[in-house]
Each structure stands twice: as C-alpha cells, then as structure tokens.
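The complex appears here minus one protein chain, its other protein chains still in place.
Chains here go by letter, A, B and C, matching the order in which they are written, and residues are numbered from 1 within each.
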Amino acid sequence: MAWGTFNFRSKALNMPVEAEVLIPQSGYKSLTQKDNYKVIILLHGVRNDRTEWLLKSQIFEMVKELPVLVFMPSAKNSFYVNTYTGYKYMDYIAKEIPEFIKTHFRVSDKKEDWLIAGSSMGGYGALVCGLNHTEIFGNIASFSGAVDIADDVLQIPEFNMSQLFGPDHGNLSGSSNNLFYIYDKIENRPRIFMCCGASDFLRPMNERFYEKIKDLYDVTAYWGEGDHDFIYWNEQLKNMFLWFCPDEIRNGCFMGRCGNDFC
Amino acid sequence: MAWGTFNFRSKALNMPVEAEVLIPQSGYKSLTQKDNYKVIILLHGVRNDRTEWLLKSQIFEMVKELPVLVFMPSAKNSFYVNTYTGYKYMDYIAKEIPEFIKTHFRVSDKKEDWLIAGSSMGGYGALVCGLNHTEIFGNIASFSGAVDIADDVLQIPEFNMSQLFGPDHGNLSGSSNNLFYIYDKIENRPRIFMCCGASDFLRPMNERFYEKIKDLYDVTAYWGEGDHDFIYWNEQLKNMFLWFCPDEIRNGCFMGRCGNDFC
Amino acid sequence: MAWGTFNFRSKALNMPVEAEVLIPQSGYKSLTQKDNYKVIILLHGVRNDRTEWLLKSQIFEMVKELPVLVFMPSAKNSFYVNTYTGYKYMDYIAKEIPEFIKTHFRVSDKKEDWLIAGSSMGGYGALVCGLNHTEIFGNIASFSGAVDIADDVLQIPEFNMSQLFGPDHGNLSGSSNNLFYIYDKIENRPRIFMCCGASDFLRPMNERFYEKIKDLYDVTAYWGEGDHDFIYWNEQLKNMFLWFCPDEIRNGCFMGRCGNDFC
Partner (left out) sequence: MAWGTFNFRSKALNMPVEAEVLIPQSGYKSLTQKDNYKVIILLHGVRNDRTEWLLKSQIFEMVKELPVLVFMPSAKNSFYVNTYTGYKYMDYIAKEIPEFIKTHFRVSDKKEDWLIAGSSMGGYGALVCGLNHTEIFGNIASFSGAVDIADDVLQIPEFNMSQLFGPDHGNLSGSSNNLFYIYDKIENRPRIFMCCGASDFLRPMNERFYEKIKDLYDVTAYWGEGDHDFIYWNEQLKNMFLWFCPDEIRNGCFMGRCGNDFC
C-alpha cells in the first residue's frame, strides 16, 4: 500500500486543497495492464478534516490488500454543498476530484466501480453529492448520516447554516440539497449502503430516510447497537467493504489475514 | 488533540529523523499549571515505520481525551538496539527521545508516568529499551513481542541479523540485548503489560518469557484468541490504556463516549 | 533545526487547522534554561496556504541557526480578518496562535521579541493583525502588502470581498480593518519593516502607506527593483532577519556560513 498526502489547487474553491490518498501498491508490478482499481471518495464529519478516517478508523488496514483507491478530501464545515457564499464544495468533490483521480491514477471509469462514502456530515455529503452526480457514482455509503438537513440539522445554531444556504436558508426544502425532496426524482439510481446505531441521536432521521428509499433503491442497511462514533463506524466499515467489493475480498485477502508482509 | 509530524536531527544516528506525536490539547487552556502529562513511546514492527500504529490501530481515537502524550519514532529494521554497524538506535529511542520530549513538551518526569510500548519487533524493542533504561521507564508494554531474539528470531535469514549483532551474532546470548539473559539482573523493575494471541506464531516464545518473569515482575498478561495483526492489537490497546491510566479513564472519558466535540 | 507540521483544533474557527513550525533545535541541549526564543508568525498570500513560504523562499535555510521560532498558519482567502460570515481569522491568528505557541514552546513573552510578517494578502494581514494586537506584537513586516484594502483591493471581483466584509463591504473604510483609517489611532506603536519592488502592481499603494506612517512609526523600508514574487521576497527576507535579529546574527551565524553540519 502506498499512502500519499497531496497538496494541489482547486479551481472550484479558488485555493489550494489537501487530500489523503491510499493507493494499492501491488498493481505497480505490471505496467502493461491498465489496473482499473475501484475508487472510494471518503468524506469526514463536521469540525473535522481529511485525516479523520485515516486516524480514527482502521481503513488503512482494511483496504491494504484490495485493488481499491481511497481518496479523502477536506471540506471544512461545508456540508459538501455549493454554498450561498460562493464556495463550490460539491463541484470540488463530485466533479474536480473525480477528474483529478482519473487523470493521475490507474482507476476504472465505470460508475459501478465508484463509491462516495462518509460519516455524519460526510454521510449527508455522500448522499447529496452521489445523488446529484449519478454520472460518476454508482454507489453511495452513509454512516450515521445527517440526512434530514432541511427539517432537523438546520436547527443547530452553531453550524451557521445561513452561510451555506443563504438568509432564511433560501429554498433549501425544495432544492437539490434536500435529500427528502430529491430522492424520488433521481434517475439511474445508485446502490446505497447505510447504517446508524441504536444510541445515535441521528437514528430517527436515518430510519425515516430508509423508509422513503427502501422500495426505490437497492439499499443495504445495518442498524444494531452503536453510538455516533468511530467504534461503531469502524465495525460497519467492514460491512461496507463486503458490500462494495465482495469479489475482491473472496479472491484475495482482507484484514491482514493473508500473511503477506508487504501488503 | 493536536497531532504533529516532527522532522529533527538525531546525534545518536547522525541523520535526520521523523516522528509522529499526539499531544493532548485540552491542557492548553491553563498556562499557569505544569500539566505533567503521561508519556507513551510507541514502537513499530519490522518493515514498518512511525506511521504504523497511527494508521492501523485506533490509538488516535483512544487517547484523544486522556492527558497522555504519544510519541511514535521510526527505527527501520533495527530491532531498537545499538547495532554492530554503528547505528545507535537504543540510544536514540531511550536517551535522545526522552530528552527531546522533556524539553519540548509539558510532561511528567516521573518514571511511573512513562511507558515504552510496541508490537512484534517493537514489542521486543519496548522490552529491551525499557529493561536497559529503568531510569526512564516505569512501564513496558509488549504486544506479541519477538521476545526470544537470541534463540529464535535470529534464525530468520531475511532480517540480516549479522548487521545488527555482528558476525556470528557476537555475544548476543550473553548480552543485554537478550531478554532471557537480562530479565533477572534488572533492579528497579518496571511494570510489564504483555499480550499474544492464540494463533500467533510468536505465542510459544511469549509464554516462555511470561513463565520466566511472572514471579519477579508486576506483570499483566492477556492471551485469548488472536493473530499477529492489528485486529488483535487494536483490541489489546484498550486493555493497555486501562492498565496504564485507569484513574484518568475513570475521571474522564474514553473511546469517544464523552460527547465533547472538541476531544 | 526541527520542523513540524501540526494539526490541531481552533475554537475561533470551529474546525481543525494545520500549521508549519520551524523550531531551533540547538537549544534542546540545556533543559535548565528557559530559552526565550524570538517568534515570527509568517502569513501566506491569497490562494495559498501555510506551505507557501516554506516551499517558495529559503526561510528554512535562513533561520536554521537563529534562536527564532517560525509559525506558519493557513487562513484561506480570508485577508486575516474576522469575517462578516463568522470566521474569526484575526482571533485565530492574533490570539489563539500566540496562546498555543506560548503554551507549547519555550519562547519569549516580551512583545519586542514577537514579529508578525507576511507577503501580499499576508502583508496586509500582518499589518492589520499587528496594529490591532499591539499587546502581542512589537514588530510587523509587510512584503509587498495589499495595504490599501478599502479603496483598491476591494475592487477585485474574484476575491469575493462581500463575504469578508458584508454586503456593500459594510463600514470597511471606517473600520479597524482599514489600515489607512487606523494607522494614526494606534498607541504603543510597533516597529515596521516594509518593502515593495519597482515593478510590483502594489507599489503605488505601498508608497502611499509609507508616506502616511513614516513620521509616526519606526519604519524600515526597502524598495528597489523587483516584482510581486518570491524572487524579490526571498532577497528581502534576508533584510528582514537583519532588521529583526541583528544581535543573534552578529553573535552566531547566518545563511549556512557557520560550517556546523547540524545547524
């Protein structure tokens, strides 16, 4: 596994950005073959940054033997939308980053090989970016996502939501940023993985969202015990890999069990 | 929690070195009080580096609410000894780093507040550095340590042990690098935490070492199921924190359960 | 010289932040003596980040033998003010960072030992933060600063200034963010270093500002040939060190001339 930190320039944001990238290294033996790695864009939660999943979960250990590239960007407290104040985070995440990845790395360009995932604010981000960009993402994973942004998350004063959506939150309810508004207007529906633990304060909104989408989408949901933290998300991350790349896991190895020191 | 990567110069090694540091941030509110954080020097395994524990375990998540500074150095495949070929890794780890930490950070200088820990090669390193430097370390933790270096690990050809110990491995058996030779010659014995899973190929040597030390040292040992990997070590890491800082855990919070977003 | 990248949490900004730090290493030999290093907070330009000075100038090489700590934060395109949209960058730079530095490092707390410096947007930032926080900074250095923000810089549409200062830019002209408004209202005036090259498009505003302050402040100004780039700023950086720490340079060594391999 190669691990890199990239510092590059985003036009959508008009500033430099940084991202963590996990790159399967085994593939670098054969130059003649285009490797077609799968891709996961993995999003952090509010008040966090690109290092959150790397530091708090065992994503590194889990992915190291799989032909999957993981790209972890930072997005401040933006909720991954194009904000009213002019920061185009959704464009950065769902347009600019896929272009950057396809240019610099040997990845698949088939949407069924692309997953956007995240926890909490990042779970909402994965859904809102993924549903609005079905031309890129064939798969979405939300870990305890803040899915009901219009009726619920919006009320938390410290998130300063008027910056994101404008005075009086503009037309959030009827906009493409409201998952409960757009879920039934999407064509080419991606597969969805979602989970939320029993003790999580976001559990009710996740149950509500699941009820809405369960008959329209190919959804895999995990519930069970758990809080709004990386103890639960680290457990669920294994389920996400089993859902996203069952063939690669079956044919290869997973979670350090292969005995290959160089994995 | 503040997280830093340091690049600095080691005199013992005559070259620049890098280390990862986790620093409790809550303490930075009160300048008047010397904080006396506890310290963990945490060592990686063979063919790895300073980022191993950070990437593969949940150490970040576990320590974030504790008044404990974690310092993770790199030591190549040195087994943490002063090598025959002149690289003084033990001096770097057990003399130079403690001096660096005490100079730059607000830590305790009492040996009962200092722990040296590691897995595999790093478990041996923790024991060999800790037992040879009881003036610094009051606590040692070995996760599936390669403890029997003289009679067993030495036989693995790819580790190139003659570089470390000299032609014919010099006097390794009767030297301070052989844990089975020095264990009963140590005064001011540190507390020891050790663990090794049932499926681990190093299990027998760990059992042998435990038999030797169990009556001479204050040892806490965990066995149970498990392999030679970070799935097991991540589980045991929780036990290590409960053993090393039970009061801090009791009075504070542990593993993300406090609900404090700024932990 | 030790070099570190810190990732920590800012309360003023309600999110994680990162900074580069250069720390004199020679001092770590003597634990008994409080070292009282001087401090430079060094600010980047628009569309850049904390790595700009490190990558584009020879600051590392210049400072390595001096007892001066250099702290380089990121501030997006904020112009280092507390923005209308609620991002308190000035509080982060001029309150929170000095507290962080004084807590974690062995620095002087005398204001004559503290310098805030920067180029372009960062030159304005150094002046606006330094003049509004004379309790911290006894010295300010502006390299080709965007000093006339109210009448000139404000007109550049891509900087999205209404985010920073509010609709119609609020009361920018008569506010503490306008250097031309506050320069004669400051008590306890810091020493000022400023420079701007002949070919620089910001030269006229720098000449105008110099005329305003030259009789009220202890100003050292460099002009000469030069463009708005790091070729010029790297040259002027030497002048800044000669101005900020002449005694340390006289008694020690500067710019790699000491022949000490461990500098």
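Here is the rule we go by: a contact is a pair of C-beta atoms (placed from the backbone, for glycine too) under 8 Å apart; a residue touches a chain by one contact, two chains touch by 3 or more.
Keep in mind that this is a model prediction, so the values were computed, not measured.
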item	value
Neighbouring shown chains of the undisplayed chain, as defined at the top	A, B, C
Which of C:58, C:103 or C:134 contacts the chain that the document leaves out	C:58
Hidden-chain contact residue, picked from the options A:100, A:124, A:165 or A:232	A:100
Footprint left on subunit B by the chain that the document does not show	7, 9, 14-16, 47-49, 51, 76-77, 85-86, 158, 160, 163
Touching residues (missing chain, whole complex) on subunit C	3, 47, 51, 54-58, 60-61, 227, 229-231, 234, 255-257, 261-262
Positions on subunit A where the hidden chain makes contact	1-9, 11, 23, 25, 28, 31, 99-100, 102-106, 262
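As a convention for this text, only the chains that are shown with their structure count from here on.
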item	value
Intercentroid distance (Cα basis), subunit C paired with subunit A, Å	37
Rounded Å distance between subunit B and subunit C, as computed from the means of their C-alpha atoms	40
In subunit A, residues with contacts to at least two other chains	47, 51
